[in-house]
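A single protein chain has been omitted; all remaining protein chains appear in their positions.
Let's turn to chain A:
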Amino acid sequence: MSAAAADPHNLRQGHGHGPRGNAAGPDEHGHFDKRIITGYGFWIFLLSDIVMFSALFATYAVLAHATAGGPSGKQIFDLQNVALETGFLLLSSFACGMAAIASEQKNLLWTEIGLLITGLLGFAFLVLELREFADLIAHGNGPTRSAFLSAFFTLVGCHGLHVGCGLLWLGTMMAQIWAKGFRAETVRRLMCFNLFWHALDIIWVALFTIVYLLGAGQ
């Protein structure tokens, strides 16, 4: 207790904790740990991204029955494919969490392995999604077919675009960690990537439920 009283904000950081172990409150000048500020800022960005997705979801929900004589969701959705995509993305999210744990331990090998598995599973997800899109377009059910399909391609494609950008970011992170090691700024970027990847999985949960499962049931 006396140690804590003498150093209430843990400024000396003598406990040998990792990057997150030290006190996270403001120091005597009111400055927060940069990790907290970065994480909070990125969380705000993610929420704004989710708000953008909600507009696409609303558009889809409004247009879901406007098939203009074209196929409905029930006729074109392949739930087996969707289940596989869901599995890949969920395992990818888990692998990303494992990479985060390894990076806290500053274990280069396991961090890279975790990120590699994350990336491969994310890539598999993207391949399945693109195959589904190519298949639909080949059968004349592209985004120009009906308002329903326009909304479908916009919503699902926007999520796929996020996953694609995430994969590029992931590759950059792997290279940075490999070349520069666990610097404070690199670890912060990795934390942001983790949040981004988990948030994409949350959006996918809403997506497979509202678009695919509810769509196939109608």
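The working rule: a residue touches a chain if its C-beta (ideal position, glycine included) is under 8 Å from a C-beta of that chain, and two chains touch if they have at least 3 such contacts; residues count from 1.
In this text, contacts and distances are computed from a predicted model.
Q: UniProt names the one chain left off this complex as which of "Cytochrome bo(3) ubiquinol oxidase subunit 4", "Dehydrogenase", "ABC transporter" or "Nucleotidyltransferase family protein"?
A: The record for the missing subunit names the protein "Cytochrome bo(3) ubiquinol oxidase subunit 4".
Q: State which residues belonging to chain A touch the missing partner chain.
A: 1, 4-5, 8-10, 17-18, 20-21, 23-25, 32, 35-36, 38-40, 42-44, 47-48, 50-51, 54-55, 57-59, 61-62, 79, 83, 86-87, 90-91, 93-94, 97-98, 100-101, 104-105, 191, 194-195, 198-199, 201-202, 205-206, 208-210, 213-214, 216-217
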